[in-house]
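Note that one protein chain of the assembly has been removed; the remaining protein chains are unaltered in position.
For clarity, chains are labelled A and B in written order, and residue numbers in each chain start from 1.
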Amino acid sequence: MILSADPFLLAPDAFPPLLGLSALLFSIGVAGVLVRRNPLVVFMSIELMLNAVNLAFISFGRFLNSEEGQIFAFMVIVVAAAEVVVGLALITQIFRIGRRLDVDDLNEMKL
Amino acid sequence: MMALLAAVPTLTPPTGSDIVGLLPEVILGGAFVILLLLDLITPASRRTWLAAFSVVAIVAAFGTTVWGWFDAYNNPHVHGVFFGAFAYDRFGLFINGVLLTSALLVVVISPQYLNRRGLHYGEYYSLILAATTGMMLLAGAASLMVIFLSVELLSISLYILSGFSRTDERSQEAALKYLLLGGFASAFLLYGMALVYGETGHTQLEQIAIAIHSGIATVDPLLLIGVVLMLVGFAFKVSAAPFHMWTPDVYQGAPTSVTAFMSVATKVAAFAALIRVFSFAFPDLYPQWQTAVVFVCILSMVWGNLAALSQTSLKRMLAYSGIAQAGYILIGVASSPHDAGGTIGALFYLAAYSLTNLGAFAVITIMSGRGEDLDRYASIRGLAHRRPYVAAAMALFMLSLAGFPPTAGFFGKFLVFSAAIKSGLMPLALWGIATSAVSIFYYLRVVLLMYAKPDADAKSYEWSKTTVSGGAVVAFTTAGTLVFGVFVTLLYTVATAAQQGALPRL
Partner (left out) sequence: MLDAYIPILAFFGICVVFAAGVPLLSAWLGPRKPSPEKSMPYESGVVPQIGARQRFSVSFYVTAMLFIIFDVESIFLFPWATIVRQLKIFGFVEMVVFIATLFIGLVYVWRKGAFRWE
C-alpha cells in the first residue's frame, strides 16, 4: 500500500477496525429495516446503513490517500437528505389521509 | 498538510466536446428546470401546454442523440468525457433513444389520463423529464459516482410520481413502499461500490477494469462481496427475483401512466448500467459473478411466471410478467462476456420489451374510467366487441410478450437463448424456453377474455373514449412491435453497433 509521511494518513493497523465498525453499523441498519415496523424507524435504519457506507468510503479514501472517497461521502449525504425529505412528505401525507403508521398496515393491495 | 495540498491535481476544465457528449442530458435537464418555472405561470386549464413543451424538449434531445450516434462513431472518445466519468458511446446513445421514445409516448398519453383521474398537475411533466434525465445519465455513466447519482435522480423522481395521486391510499402506500425498499437497495449498491473502490482504488469503471485486469487489485473476498452487493442493488432496480417484492404493489398502486413509464424505462436504464458494469468493467471477474447472475436469472423466470398465473389484475399481472422478462434479459447478461450476442440480444430485448410493454400499459391507460383504473380482468371482458382495434392491439402486445413470431418479442427471446447456447449456458436456455411455455397461459388468458362474449347481466364499464393522442400511441407501439418483428435486421444492426461501441474497452 501507498505509505507516506503525511501525519493525517491512517496507520495501516487503524484500518481494519474502521472497516469492521462500518460493517457492524451496516448490519445493524439491515436488521433494523427487517425487524422494525414503524416507517420512521425503518428510515433511521436506512440512514444508519448509508452512514456506514460513508464511514467505509472515508476510511478507504484515507487509507488509499485518494480524495474520491470523501467526495463520494458528500454525494451520499446530500442524496440521503433528499430521500429523507421525500419520505417524510409521504409519511405526513399518509397520516393526513387517515392511516395508522405501521409498515404491516400498508397492505391495501395484498390479495 | 503540505502533502495534501500538493496532491490536488492541476485541473483542466472540460472542453466543448465534453459538453457535446452530454448534450441530450443537458437539454432534458434544462427543460426540467424551465418546466418548474413554467408551471408557476401556467393557468390550470392550460396544463396541456406543459405536455407540449415536454414533447419539444424530448424531441430535441432525441435529435441530438441521433446526431451523436454518428458523431460518436466518427470521433471515438476512447476514454469517455468529463475526465472519464461519462461514456459518450453508441451503447449509451442506443439506450438514450429507447428511453426518449418511451418518455415521449408516456407524455403523449398522460394529459387525457391525468385529467380523467383528476391529477393534472404541472409537476408531473417536470418529474418525468427529471427521471428520464437520470436514466440517460445512468445509461452513459462510466464512474461509480455518476451511477449512484443518476440512480438516485431517477428513483427519487419515481418515488414522487408513484405517490402522485395524493388522496389515494393505494398510491401513497405504493410510494412509501417503493421509497423504503428503494433506499434499502441503494444502501446495498453503495456498500458494494465502497468495497469495490476500496479494493481497486478507483471509482471510474475504466480504471477499475484496468486495476482488476492487471492484477493491481487482488481478487479477494472483499472485492467479490462488493461485486455481489452491487448486483443486489441493480437487481432491485430491474425488479429481478428475489429482490422484486416491491414490484407488484408499486405497479398496481401508482397511476397507470407512471407505471407504464417506470416499468419500461427504469428497467432499460438499470440494465444498461448493469451490462456496462458487469460485462465491460468486470469481465475479469466473470467466473465469479456468473453464478450469482444465473441464480437471479432462473429465480426471476420461475417466480415471475408462476406468480403471474394467479393474478386477476392486469397491472399486477404485467408486474409479474416484468419480473419474468427481467429474467430473460439476464440470460443475455449472463452470456455476454463469452459471446457478443449476449449483449446484442439484451439490447434488442430491451428495445422490443419497452415498445410492447408500453403499448400494453397504454391500452390500460387510455381505457381508464373516471377517477379509477379499470385494470381488473373482469373489466376487460368482451372488450373486443366494443373496441375492436384497441383489443386487437392489446392481443398483439400479449403475443409479443409471450414470444410468438412474427413479433419483436419473439426475436428478443430467440437472440438471448441462442447467445446462451453459444456460450455454453444450455441450462439457462432450457429454463427460459420452459418458463416461456408457462407464460403463454396467462398472456393468452387476457386475449381470450377480451374476445369472450360479455355476460348479459354484467355491469358495463365506463371506458374512456379513445382520443387521437391515445390512439396514436397505441398505433405507434403496434407498428413498432410488428416492424421490429418482421424487419429484424433494422434493430439488430443498430444493437450490434451499440455493442461494438461500448466503453470501457481494455
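We adopt the following convention: contacts are C-beta pairs under 8 Å (C-beta built on N, C-alpha and C of every residue); 3 or more make two chains touch, one makes a residue touch a chain.
Not measured: the values here are computed from a predicted model.
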Identified contact with the non-displayed chain, of A:L18, A:M44 or A:V84: A:V84
Touching the absent chain when the full complex is considered, from B:L36, B:A292, B:L306 or B:A392: B:L36
Touch list for subunit B against the chain that is not drawn: 8, 10-11, 13-14, 33, 36-37, 39-40
Hidden partner chain, residues of subunit A it touches: 71, 74, 77-78, 81-82, 84-85, 88-89, 92, 96
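Convention: only the chains that are shown with their structure count from here on.
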Chain centre separation (subunit A, subunit B; CA means) in Å: 26
In the complex, subunit B residues that touch subunit A: 1, 3-4, 7, 144-145, 148-149, 152, 156, 159-160, 163, 166-167, 169-170, 172-177, 179-180, 183-184, 186-187, 190-191, 193-195, 197-198, 201-203, 248-249, 252-253, 312-313, 316
Of subunit A, residues touching subunit B in the complex: 4-6, 8, 19, 22, 26, 29, 33, 39, 42-43, 46, 49-50, 52-53, 56-57, 60, 63-69, 71-72, 75-76, 79, 82-83, 86-87, 90-91, 93-94, 97, 99, 103, 106, 108-111
